[in-house]
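What follows is one structure encoded as structure tokens, with my remarks underneath.
Note that one protein chain is taken out, while the other chains of the complex remain in position.
Coming up: subunit A.
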């Protein structure tokens, strides 16, 4: 086993906390091969455990792809350690029904990505700088590969470009596929310690990509994903969070799953709302009517289900300061005021939901705050019309 591979295997296993070691290793197919008689790790020091495991992996000649698979499994268990961006793909209207073939998609994606990277490195394209939410149409590099892949270049390329990028797939629940991409160049093997993850839900237009420092590689990744999944365009949504499951719940509109049916046993009026008025008869509530009104509005806007978990919302303001009071310095500017407002919370939507009932804000709340799940955005740019 190559030294770099051994190091990669060791570092990947070291990342795993001892408490999760068994769960994660047992999900890893290679673990069965190394025939480890261990079934639990209680009472063991991590270093000795890792040492034994790495030796066994070396014995059985673990490859980079095996270690990459373990890395995917680790990331699936610790998905909140990455920040996820949401991308949406679109098709031309009137196209064929999507007959998604997973095998075809995987081989297609790998080929297209490898060729696009090769093209990008051989022919650095004069692409316009990509802004955060601009759509990335097929750039020069991708167009070039489409032309070249049809010609005699096609077969020669695959032999040369295998180590430009290493791609690993793992199927997940709900028909999703996790893709791990480690990026390299013509002169350097792929860097296994800074991979990009893609979580793609086939037959939906959505993919979730982990934020990475390598800005230049994301457009190519987007193009490869778009073409392999038979779409035409990919757009990065202004929606970002660590909580992948919340992003998915919001984008797939699965966060409100309470429906009224005739089978319901609890009549609606008697359901206790989140912030109960105390049942203690010694407490008299003076503004009961106002409290009820606020409660009703809050429930209409936020529903009575647990809110999906987001950690921030950011508003970039480019507006003129409007004030009815004595015109101060701010009101006399000709150019718009630029400022950034960021709301952070362990659970932003629950916090917003409790603002009005707690008396901190008026109900109804500003639509800029309440539109986050409906608009699938938490990055806003507000300009004067």
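Everything that follows uses one rule, which is that a contact is a pair of C-beta atoms (placed from the backbone, for glycine too) under 8 Å apart; a residue touches a chain by one contact, two chains touch by 3 or more; residues count from 1.
FYI, contacts and distances are computed from a predicted model.
> According to its UniProt entry, is the unseen chain "Large ribosomal subunit protein mL40", "Elongator complex protein 6", "Centromere protein O" or "Ribonuclease P/MRP protein subunit POP5"?
Result for the unshown chain: "Centromere protein O".
> If the hidden chain were put back, which of A:100, A:123 or A:193 would touch it?
Going through A:100, A:123 or A:193 one by one, A:100 is the residue touching the chain not shown.
> Of the residues A:2, A:59 or A:253, which one touches the chain left out of the display?
For the chain that is not drawn, the touching residue is A:253.
> Using the touch definition up top, pick the residue from A:75, A:166, A:204 or A:378 that touches the left-out chain.
A:204
> If the missing chain were put back, which residues of subunit A would it touch?
On the subunit A side, contact with the omitted chain comes from 96-103, 174-175, 201-204, 206, 252-254, 256-257, 259-263.
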